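Just one protein chain is left out here, and the rest sit where they should.
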Amino acid sequence: MTQNAPARKQQMADHTTPLIRNCWYVAALAGEIGRELKERTLLGKTVLMYRTQDGKPVIMQNRCPHRNFPLSKGRLDGDNVVCGYHGMNFNTQGQCVFMPSLPNAPTHARIASYPVAERGPLVWIWMGDPAKADPALIPQTPWLSDPGWKTVNGQFHVKTNYVAMHENLLDQTHFPILHAKTGIGTPQYSKSKMEVHVEGDVVHLYRSLLDSPPPDIYGVPMRLTDRNVDRYSDGYFASPALHYAHARIVNKEPREGEKEEYRFTITHIYTPETQGSIHYWWFNSRDCNLDDADADRFLLESSTTAYQEDVDALNWIQETVEKETEPFEELSFGPDRPGIAMRKILLRLANEEAMAAAPATQESAVAAPAVQQPAAA
Amino acid sequence: MTQNAPARKQQMADHTTPLIRNCWYVAALAGEIGRELKERTLLGKTVLMYRTQDGKPVIMQNRCPHRNFPLSKGRLDGDNVVCGYHGMNFNTQGQCVFMPSLPNAPTHARIASYPVAERGPLVWIWMGDPAKADPALIPQTPWLSDPGWKTVNGQFHVKTNYVAMHENLLDQTHFPILHAKTGIGTPQYSKSKMEVHVEGDVVHLYRSLLDSPPPDIYGVPMRLTDRNVDRYSDGYFASPALHYAHARIVNKEPREGEKEEYRFTITHIYTPETQGSIHYWWFNSRDCNLDDADADRFLLESSTTAYQEDVDALNWIQETVEKETEPFEELSFGPDRPGIAMRKILLRLANEEAMAAAPATQESAVAAPAVQQPAAA
Partner (left out) sequence: MTQNAPARKQQMADHTTPLIRNCWYVAALAGEIGRELKERTLLGKTVLMYRTQDGKPVIMQNRCPHRNFPLSKGRLDGDNVVCGYHGMNFNTQGQCVFMPSLPNAPTHARIASYPVAERGPLVWIWMGDPAKADPALIPQTPWLSDPGWKTVNGQFHVKTNYVAMHENLLDQTHFPILHAKTGIGTPQYSKSKMEVHVEGDVVHLYRSLLDSPPPDIYGVPMRLTDRNVDRYSDGYFASPALHYAHARIVNKEPREGEKEEYRFTITHIYTPETQGSIHYWWFNSRDCNLDDADADRFLLESSTTAYQEDVDALNWIQETVEKETEPFEELSFGPDRPGIAMRKILLRLANEEAMAAAPATQESAVAAPAVQQPAAA
């Protein structure tokens, strides 16, 4: 894999591969969007986020089509947004319905209003071809809203490309090294056999580890730090937007008041802000001891510490990659197989989008700017 | 109008259009230039400004032709400037008259000394083809020096291209929206008919509003906030460097001690620092109540507040335009007619300069560096 060597044929995605647009990404946590206008950059585009009076999330292009004023500096008028420069008023579909200086609304003036969908704590957005925005493609994350689960969560802004972050999650051989201090992964776990399955655009990891002490991140919230358990783990690169990992832990000789089986799900959500930065949200969910505030605190602290180690590492890698301008080969090894599978999927998706987009772009490039006839002002 | 799409034929100037060089710009306020060497960047070039012992302003290229040392880090020697590196001494015409390490002055060593002209509080500069630097082309701004007028003024450094600033001034439909809090423009004024005249490279706006209450910016200094007046307004895009607006206000039934007619002139001076930043000076002048310190204070505060709103808006637009890299069309409407007329003038001027400059640039590119024979040191 080289950087700064565009002529060379790439075999897998890297930090230079164009972002995938035909994909549902998380734009924000549900709680981040309200009746205030909020700006965020997603996939290199600045967007405006707010809720209608009925509470529905709206995400639109954040530049007025008239003179590029950022609509997030304007104001809400009911469910509509009003540009702060000349007062152009757009409805939730992005169509201009009023302009104070014109006798009739210029209804051909439109901005993109992106398909959105709220699912529990997540607001998803589709910024690619609207015709392909099928809500059925939104990944299912029921554990995040199920009252039978308890979740702690956090977020990071990471100055790195999202491909390296996904690879980090598909690669468990870094646990004992990068996370030596935080103790993610036990020595036994690192040596357990891992199955890798590529199913369509999904990469699935499976690993089991029998009769072994659980790591604290499971043992503490289960209150089973004193004995061996059986552990079955599945990890999924589910989409460019999402990686999640399920763990099922079997308590072989449950005592009074204990469960026979415990489940944990860790959800990592990446939304590229730009080619070189990410909005990163993580969720640590469990189906046991839901009211245990000590467990909440422990999981929040230990997760934050461990993910910060990943974030630091990926920031450093991006800095290193940007510091040197000469092409540089990456060496890959057997344990990189899941990451390579994911990177080949991303490269294929990017190439498919590039081929589909090429003619459309040319068409838009020859469109003349529209000028409406003067109004009798 | 697109950005990042240079191949596409443009119909009017935008933030990517090359700056106009054959034009008188304001380099500085008269009071900014003295016997200290002062550096400023104008039209992308670093210049050196000072006054001779007789008080004449001198503006020269701020790089020594020998090893590029910024002359502003040197010192004055009478009317001449001395480079701080090797002591090359340049007269006010930019010709080297002495170099300590050479027996004879290298009189072929020259730097550009720009045509300048001081007019009241303004020092104008011509950075284009010197052969075209006709002082008769300097716009007249007599109200800035006439003792019958009183002026308050201020300045901004704006991180935006100057085209958008000029368009902002030619567009009065943003008054009730962007300036909603500061109350520039009354509702009646916004609805009054506007005439637009394009006269050569000048765009002239005319508007009258009869029997209507004056906005505070006129009413307070006239002390006529309690009644209706007739108001006649002219606005001029006078050159790439200057926009000014005259208001004549008729006091229909003057009481004792009041004038029958009041005049106001607001002057906006833009000098591109770079393609994406401006030196902006403004002046608010009146012909009434010249000694009214309260009026001065009111005008200073209200003007500063209102122009800050414009500056903020244009900064936000520039940020938005720079954030996204894809081409983007602007939509234009009837009220944009004056701005579009101005932008077509600027595009034509830029194209004319590009055609005139092309051969000259090629010639200079083949000139060999001059090397004088060694002196007996």
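Odds and ends about this structure:
First chain written, first letter: the chains are A and B, and each begins at residue 1.
What we mean here is this: a contact is a pair of C-beta atoms (placed from the backbone, for glycine too) under 8 Å apart; a residue touches a chain by one contact, two chains touch by 3 or more.
Predicted model only: the values in this text are computed from it and were never measured.
Of the options B:C83, B:I125 or B:V203, the residue whose C-beta touches the omitted chain is B:C83. Within the whole complex, the absent chain has one touching residue among B:K45, B:H179 or B:R248, and that is B:K45. Checked against the hidden chain, the listed residues A:P18, A:G120 or A:P335 yield one contact partner: A:P335.
The hidden chain makes contact, of the residues A:P18, A:P100 or A:P176, with A:P176. Of the residues in chain B, those that touch the hidden partner chain are 41, 44-46, 62-63, 65-70, 73, 82-87, 99-102, 106, 108-109, 364-377. Contact between chain A and the absent chain runs through residues 1-2, 5, 7-8, 11, 164, 167, 171, 173-174, 176-178, 190-191, 193-194, 313, 316-317, 319-321, 323-325, 327-337, 340.
Everything below uses one rule, namely that only the chains that are shown with their structure count from here on.
Superposition angle, chain A onto chain B, using Cα atoms only: 120 degrees, a multiple of 5 between 0 and 180.
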